[in-house]
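As you look at this complex, bear in mind that one protein chain is not there, while each of the others sits in place.
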């Protein structure tokens, strides 16, 4: 494997192989598999899980990492093209990325959406530029539109919970959040559930429809795999018989990149904070998923997060386990 | 060993075993003992020695670490209970701690006293809450009232210096410092010296008495081990025949959590900066100990720190060596 960029680049058979490898490495550790191997980690945005889980993953396989992040002790990174660098940033990503990549056997890059230009971000323009500077295997650690490590971890989590792929009901729900957030999680999570062949409902207030290209791609994928994709603003209808609700917030397409319009638009929507009554019509053991970080009392109430429905910690732990499989497949030479 | 929380949880026999292991690992390194093992490091407060020595310790044993700290490139951590997270912090420790713990085989947490509520801090309420979120072995890397890694390193340092346990005279002295500092070092150092069975004198200005529960616990422990605990504000009396002076600053109990009262109260006490004349009545080779960081010219004069009495660098180096023993005993499976 040379690229781990988007879950839908992989067949369900390949995904199963990765998850078998993840299980094998958990049960029978291989602490020398990647000895002397280096994962370069470039974070253009803050992170906790991604930062921790990749470092831990490499230690468990006998290799190591280094981390570069603009908030660290470096000189500031410029990313605009054709610019006269007379400001604060002393280095351009055109040099920084090839240099960082040159020290590793694989590079992970995190560069989330700036929420500025919808078409650029749907096409992952920035991330593609960054990757064009790298001649090594690479891992997408979240870009404007993809988050394959999270998607693979969530796939494993759904398996671990015995939530059926075909016929299982998966609700992807918008939630309130003070900030305008990216489409990466909702969009890539939707594809993931569609690839599993689940019956997926996107639950969101009017105005928070996902872009047509995202919905249409998911519909095609779901159909091929025996599932379906629907959307609604009706919570009790969406939740009826649901096996799992996957919660996230995202910016409305209408106000994409216009923060004050977005703020005004969503003012009345604070009720979109997941609470126990949401589950009244769901299946008894309906699970609650979220990629974290989550704002308590804002995105979901404490009693949901502290209750038995929540499998958010398992999702996070699975991040490390699936990333070990990806790294092993990329670097072990086996 | 599942918990390394407080030195007095261990018998002197167990402490001797740990120190023997520390010596063995120094003399006969075991660079594969912990291969593939991960120590998760969570720093809710700044650190230099703890940060460095734990990372170095894991490398020497063939494992690795990752570090999470709120000053790093993460989203900010909330720790208050039942709060609506509408501010800057995007993640709650209720998620962050289990997630961080889930990536490691052991977790170290540093969360020093906030100097707000004496009873809460004497009972280590916050740290206990953090630990309740962890289902792995853990290490207290300094809490409101404990600092067992420092205590064990200091125990080793006293041994290395051949300072006798029974009959040795140990002075724990208050010193001036611009900030109001925690009771963790004085309190846990006092217990350490008492456990060794030393004759301990707490030297402090009036108003800087340690809390009764701290003094009483130390007196009982000292008695059991053939030592004693006294206190005084009289420097020359305290220092008479002393084998070692252990210096630290701490907040007065009277003004605990009230910074301006505390500042006014200690204004006249700048003379509590250790200098050579302090040692006039001490034993000739009386040692100077401090856990570091130390403010030169404020807590002790340069000539003390640069002189032959000072064993502060040895104390710091012993941090790494004893922590290797703790980690080895927790994780090597031997």
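Residue numbering begins at 1 within each chain, and the chains themselves are lettered A and B in the order written.
Here is the rule we go by: a contact is a pair of C-beta atoms (placed from the backbone, for glycine too) under 8 Å apart; a residue touches a chain by one contact, two chains touch by 3 or more.
Quantities reported herein were computed from a predicted structural model and do not represent experimental measurements.
Here the missing chain is touched by one residue of A:75, A:128 or A:303, and it is A:75. For the chain missing from the display, the contacting residue among B:18, B:305 or B:326 is B:305, taking the whole complex into account. Take subunit A: the residues that touch the chain left off the picture are 35-38, 40, 63-66, 68, 72-75, 78, 82-86, 90-92, 94-96, 98-100, 102-104.
Listed for subunit B, the residues touching the missing chain in the whole complex are 29-32, 43, 46-49, 51-53, 55-56, 58-62, 64, 69, 71-72, 178, 292-298, 302, 305-306, 312-313, 316-317, 320.
In the analysis below, only the chains that are shown with their structure count from here on.
Taking only C-alpha atoms, you rotate subunit A by 120 degrees to land it on subunit B; that is to the nearest 5. Centre to centre, using the average C-alpha position, subunit A and subunit B are separated by 40 Å.
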